[in-house]
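Partial complex: the chains shown occupy the same locations as in the complete assembly.
Labels for the chains are A, B and C, by order of writing; each one numbers its residues from 1.
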């Protein structure tokens, strides 16, 4: 089983990376880019786990404990086979 | 104009804005009986917060000595300024970011660095060095590792990117900081003496310009948060934490430096805590001016921001500038080159009022002077601290010296901080002559053979046991560290971290520590030129150890006269200077705490006349070129200092002539002492000359071998090095 | 010799390397703001300095690598002009394709600032001509992304063509894992292009080119450039 985790900045939290990338894209000839937000995408392998619900719960725990900084970030977990 | 508040102020509003009932009465008085609206209430709450108004500490801060012939600007501006000769000035300050760092260690610490950098470059100085004074909870506390990891990488993350070397600092651990860590950051900058920029606004009609990053909803109410105690619900205050953007800060520094080189700026100030409110208010207030701002012109990051949010936002990397007439286009070009926001958001007036417009309507109209005048100032009741008994050496267990030394070298408060400073770029700018690990950091004045020496110090356990002596000691220790590299100490900045000042015993700590600091500054000719107060450092009613962190700066007129603490050569004589008698002060020593598991007794007293005499003499010896190494004695006493010298030089020593009882002589923390080494042939003459000058001196051994030898026993340096270098990495290895 | 240093928004070792160069050249270097694309035509050396160009956001060096000035640097480099790329500069030139490989996050995940030891693996370039193969240098590093990575074929080619300029080593010159500060493959600290006219390296030679700062092992690089390109 594999979990796909998306970690994104909460609304209103400054995203200096996104801002800089947006700026660079404008300079590279993409003036229509209206905004860029940069987050993380993490894949977690759970080879022994057979139960989807349990897998999701576990990975959510991992997000809270380590993967995401819940002060400024949101996370979402999707489990696939 | 329409003064009718859209929403009436409720008692709940008053409370959430951190104002007491009496303070709210004063608000009404200032407004001539009219009720404020929310924008105005927000401004009052910020301006009258502990953080901005210093209402509990002002009365006592005023007693500190702030003058000397070399002081160009003392407390009151964004940072203090001293004359360092050759047309140059050093500008520095230390500031806390304690609460934000506890909530979000990386961003809290990072934005702390950003804030103190702005305080310094806003005065026209290019930042040349950063320092950081950190206090964490018990290493065993479940949160400590996470906080250490986050704070250190946040400080590095910001400072490294901006390109200012972080050259030193201090780290302590103690359970009293479990729920309330301290993150104090200091920046030192260099400016032309005749090109210093101040914040007092002048010239009705002059444009008010906003530069830097856009305003978002970050940190709204951070300043009031920094002025209230933590409780179990503090985690809910999280959204107020700001995110730092060191890249923008770097651009902001370069752009400001470029603008400062022209003749366009009338006055300038960074937007620190309480952003636009405090910067515009303070600039106008200092210059006796009024100010009118168009809130629609403020660069905004988010949609639908209200004037209330814009005025209270603590978005980072922003500055407010009053330009001279007609300089807008010149300035705009520079900021556009650096790809930063630039907006004329208003102008100065001669009405003495702060008027804010939003969509053409007046949303705030406050009298500046009366608001500032009425700013509360408390003479809070205080209790003198109880004196602790002196601990006699005979009542302290005499543990075999080798065991005690090993324990001390590997204990959290003595272990090498390499794990910390290796995460900081301490070499960028290519002027770091003494890197972290020595007594004071030494940073060359670019392009010259002169240098600044910088040290931050405080021994909170001493301050707790005796705030007056502890305050003196903190100042004296920076003075000593600066002296030990051969520099002349010039001035200090302070960062007074305490608990809740509404408790008389805490207020007593504040009062007495300030008195001690003041006495030391007078005796050492070492004025306070800037500082910061952080109160309410308590969790669930438990205060931190009182921690008045001191940052000292000194000058080396000739780098060739500098010395370091490393032993240099086999056979050189080791001299102990400044030991008044053979007592050996064990009260509040690390030996007592780490080896005997007791925290008790009176801390070592600081005899300021002695301190001065010994230090001035040692500095003279260093300048004479006779000294091959020098180190001051502090935590862990004589034996820890010798071991540090041995490890740094990778040379051992043979000790003799150590007084009894051994544990007190080796590990006592008597103040005002230094170890120096001299060539063996110079030993006798140096001892005689030193004694003739009235400074106690004796030879206690010689450099040599690969171990520390004493009384037929020895400890290998490699074993000590493992303990000293090993603790921090091993501790952090399991961090997440 | 005429040298220029490119300054990107966020560069912060631009002044440092200019100071080190000037010590050896004896005259000022030109600083080129990243938007000035008309680089002087008579340059012998362009330096891409350390720092945090564009905040190191997205990937270190990525945004600088795609800036207009780098197109010009690439054009000149192809014509044989020397390019010295240090730290962030190394990241930039790999992103720009001037040198193979990428610099990934340090294996310890932390920023590391300290002196390391380098074994000289090449003395056949304008940069390294004053070193001998096997010399051990003490040079500082300061980076969070210096972990050199390239696929096996590329590594083999680099080795076969003798294009590894420096490797992290012990004080005695041994290439060990303990001496590797960031996890770089084969302890690689610096590489050359095929023509040996472009050098990218993570360590900062400019930071130890002055006795007052505690060492001068970096200085020979600047002196070699002056002698070769004079």
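The rule is simple: a residue touches a chain if its C-beta (ideal position, glycine included) is under 8 Å from a C-beta of that chain, and two chains touch if they have at least 3 such contacts.
As the structure is a computational prediction, the values presented were derived from the model and not from experiment.
Overall, this complex is built from protein chains in the amounts A x2, B x1, C x1.
We adopt the following convention: only the chains that are shown with their structure count from here on.
A separation of 34 Å divides the Cα centre of chain A from that of chain C.
Multi-chain contact residues of chain A (touching two or more other chains): 16, 20. Of all residues in chain C, those touching 2 or more other chains are 54-55, 57, listed in ascending order.
Within the complex formed with chain C, the chain A residues making contact are 16-17, 20-21, 24, 27-28, 38. Contacts from chain B toward chain A in the complex involve residues 103-104, 106-107, 213, 216-218, 238-239, 241-245, 247-248, 301-302, 315-316, 339, 736. The touching residues of chain C, when paired with chain A in their complex, are 54-55, 57-58, 63, 66-67.
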